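Below are the structure tokens for one structure; questions will follow.
A single protein chain has been omitted from the complex, and every remaining protein chain is retained in its original position.
The letters A and B name the chains in turn, as written, and every chain counts its residues from 1.
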């Protein structure tokens, strides 16, 4: 059982992007473990969510805050559920919270269910059709304007935008900083007793290519910095060969 | 009433029916009741005509459809598989957009923060924009709560697209209603008004 759970957690962890928020994640955890939403054990679910989050954090620290907020909230709920209940008011509170969480999950499940039903319906222009060759009755004017509310709103939006002047935002570029690379290298080298390829130090879960390149550059610069400080040995046996690193305290 | 008078009335009724029929049939977009009323001043006559048209076309290849307060002719969906008409392939909507559309459809009128509350995640830029551009959603009345937030609802175009006569015909809406899942008052996370830019 433990094994199966871990496996599923791993599968899930590969695709956090696929979840539309924490409730969606909770819902799919409940589904994957065949938890009947009507007989939901909040405690069990909270544990799974937290386990999942732990796993993710190890691999990708850059998790949307909302996942962490929900995680903190669930941890709080879990601790309340585990502690002996002191008074009735407390119990009621916990039950209320659990109920609301359950309600939210059921509601989202309901939405996802009807979404499917809706798009399973016959659709205009695919399954049924309108008059393909319409005639138009015209009482007074020969021209018919087709302006949609969308056009109107968008037009106004662009006027407002133009008048307010332009702001330029520098996007949050996800470059891997040298500082981070330094910390990472130190951390990993501490537990390494052998020569290790520089490429192996680069985090594996970077999907963005630019970020990946920057990680390589930063790690390389960081390794030079560490070598200068005398904390690390660098070796490259020939041009185009692997660049190997080892911590200074092993000599081989 | 003598026979002649009766015949004249009948002729007039038939003529009006033809006008209404032609008017709706020839148009590709649904025609509103108020537009039809302009053609036939008598509301009773108009209602009778609409009822007759619906019946007469119910077993044809082209059906007379009521969509909210508008009327249109649409090909019968029972022959949908055999029509093989060139289809406009539209890009499938993102999951966020389909879920948002469903929330607007089933919970309408609904504010932005209610949508976010139901999905448990903030509504990203462009999601509502896509639905608005498709003409499937439109602004509804503002809420009388602090800040008077705008609500969103679905349009007649939405009903037409999915072949629905009215919102109550949405698939599965009764189940949602009966299980209390359309209750707007239950809120857990993000229960403060979302701080919009």
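Going forward, contacts are C-beta pairs under 8 Å (C-beta built on N, C-alpha and C of every residue); 3 or more make two chains touch, one makes a residue touch a chain.
Since the model is a prediction, treat every value here as computed from it, not as a measurement.
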Of A:58, A:133 or A:238, the residue that touches the missing chain is A:133
Candidates A:155, A:205 or A:236 - the one touching the absent chain: A:155
Would you write out the residues of chain B that touch the absent chain, in ascending order? 17-23, 25-26, 34, 60-62, 73, 75-76, 78-79, 82-83, 85, 112, 122-129, 132, 138-142, 148, 150, 155-156, 196-197
Would you write out the residues of chain A that touch the absent chain, in ascending order? 129-133, 135-139, 141-147, 149, 151-157, 159-164, 166-171, 173, 208, 210
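Quick note on the criterion: only the chains that are shown with their structure count from here on.
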Round to the nearest whole Å and give the separation of the Cα centres of chain A and chain B. 36
